[in-house]
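For this view, one protein chain was removed and the others were kept in their places.
For subunit A:
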Amino acid sequence: MRLLRYTLLTLAALSFIYPFIWMVSASLSSESGLGDLVLLPQGFTWANYETVFTKIPLGRAFLNSAFVAVLTTGLVLISGAMVGYALARMQFAGRNLIFYLIIFTMTLPFQITLIPNYITMVKLGWVDTYFALIVPFALNSLSILLFRQAFQSLPQALIDAARIDGAGELRIIFQILVPNVLPTALTITILTFMGLWNEALWPLIVIRDEPTMTLPQLVTLFSVGGRAEGQLGVKIAAAVMLALPIILLYLFFQKHFIRSMASSGLKD
């Protein structure tokens, strides 16, 4: 019985891990060795990566994605902490209204706002600029709620002591409170960064200009359009480039990844 359990678990684990190993190995194989399903590359070559980099501006897209994801995640942390603090520790008219608006926003299907948001980008002249990729995502409801919850659990004495020392509200938030809720900040960082790094639909809508494209967008267009010219290895190499950073982060922060996703109940 015990053996059966381990056998099933191992088979399942293999079915989740093996495709990724095959992908890396295939991306390093020559086109003729590609049909094989072994773990090591057949006819080892870097050619697929060279082709990818010469055919599509992958390096540029990689930097775009990193820039957008890092900057936006920073903004989400700042805006989330500010709004979360106001909701958690201050009394003001309209506080409950804001709270309910946040809940409402979270249940709103994105299909409703997709086209008007695109039109907003057109009217602001943000199409084909980084603004279109950053500003709409610079604040999110989940991070506000998570910060609010974390700040509520801190003792008032912490804030009072800082006030006596003459600290302003922003200093209280970022120098006193945020360092006390680092696990929450880490959860928000992971979820936001991962979502931004993987986002493909919105960039497809607002970016038409190749030098501004993000990595998932470029890889999508490359796969759907004819530019891979049926060269499988090249397509897979592009996919590896997209997967690698997030997998490396995952290997470092595995526990936090799992905990943050489980506690938020989010997907994608």
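The criterion applied here is as follows: a contact is a pair of C-beta atoms (placed from the backbone, for glycine too) under 8 Å apart; a residue touches a chain by one contact, two chains touch by 3 or more; residues count from 1.
To be clear about the criterion, contacts and distances are computed from a predicted model.
Matching "Cytochrome c", "Sugar ABC transporter permease", "histidine kinase" or "Alpha-ketoacid dehydrogenase subunit beta" against the UniProt entry of the left-out chain gives the name "Sugar ABC transporter permease". Within the whole complex, the absent chain has one touching residue among A:30, A:79 or A:231, and that is A:79. In the full complex, the hidden chain is touched by subunit A at residues 2, 5-6, 8-9, 12-13, 15-17, 19-20, 22-23, 26, 35, 37, 79, 82-83, 85-87, 90-92, 95, 98, 101-102, 105, 108-120, 122, 136, 138-139, 144, 169, 194, 197-198, 200-201, 204-205, 216, 219-220, 223-224, 232, 235-236, 238-239, 242-243, 246-247, 250, 254, 257-258, 261-262, 265, 267-268.
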